[in-house]
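Here's the structure we're looking at; comments come further down.
All protein chains of the complex are present and in place, except for one that has been dropped.
For subunit A:
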Amino acid sequence: MDFFLEVLTGGLLAGVMYSLVAIGFVLIYKASGVFNFAQGAMVLFAALTFVSLWEHGIPFWGAFVMTLLSMLALAWGVERVVLRPLVNRPPITLFMATLGLSYVIEGLAQLLWGSQVHGLELGISDEPLEVGGMLVSQFDLFAAGVAGVLVLILSLLFNKTRIGITLRAVADDQLAALAVGIRLERIWMIVWAVAGFVGLVAGLLWGARLGVQFSLSLVVLKALPVLIIGGFTSVGGAIVGGLIIGASEKLAEIYLGPLIGGGIENWFPYVLALLFLLVRPSGIFGERAIERV
């Protein structure tokens, strides 16, 4: 039983790491109804920029702020060059644009900082901590704390302020949003900047775990089942989806693994997501599409 709880806790905490990446997707999906393919590249770009600045002897917070500023500049550039010309175009056009954008951002990161693998040591011990007789990773606890704070702030922002309703309006109908005086440019800029910030946080934590390297942009693949289960439009859903994925993949590995051969962990989330698509295509917390025919 203790062993089960330990696996479960470990899985839940690992899931929070997936949630961190998934939140970035939710933000942009909320504002444009589009899966932002470039989110992984943004995570990579942020982590690589931070680590390179830090290695050049800039102190932690200085590097953090400078990276944040570069993510703001990136958001500004994306809005100007990619989003603005595509106002009132169908979502698929925007999606294809983010696909192209992901290569541009990755290329940019490589151009600026090279393609070396960097180690990132945030100074958080990865030594297991004993909590109530269980061994829990300190690093994972820290990541969970960070995710919790992020979710709290974002939920307040989306549920208590008019930014929430404005985002839904923009995602729903850009022409109508313009007509009621919503500044599309500003909204997009804000959302991409916040997504960049979330990408930075995710990039630092994942970078500390895996090392900062180009495969970092692939962690977004794990965010996909998280989003399908939690729903593309809900920050809370991204957390719940992450927890479900994290816990179930670890439990499946331990308990189902021996029965059907190991290595389940890698594909189990996708099977789970597939099942969810059959039963509840909009996810647990996603907005259901309503169409009058």
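We adopt the following convention: contacts are C-beta pairs under 8 Å (C-beta built on N, C-alpha and C of every residue); 3 or more make two chains touch, one makes a residue touch a chain; residues count from 1.
Methods note: contacts and distances are computed from a predicted model.
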Listed names "Amino acid/amide ABC transporter ATP-binding protein 1, HAAT family", "CheR family methyltransferase", "Succinate dehydrogenase / fumarate reductase iron-sulfur subunit" or "Autoinducer 2 import system permease protein LsrC", matching UniProt entry of the absent chain: "Amino acid/amide ABC transporter ATP-binding protein 1, HAAT family"
Candidate in contact with the missing chain, chosen from A:L68, A:L108, A:I124 or A:A169: A:A169
Candidates A:L157, A:L210, A:L256 or A:I284 - the one touching the absent chain: A:L157
Interface residues of subunit A (partner: the chain not displayed): 156-157, 160-163, 165-166, 168-169, 172-173, 175-183, 287, 289-292
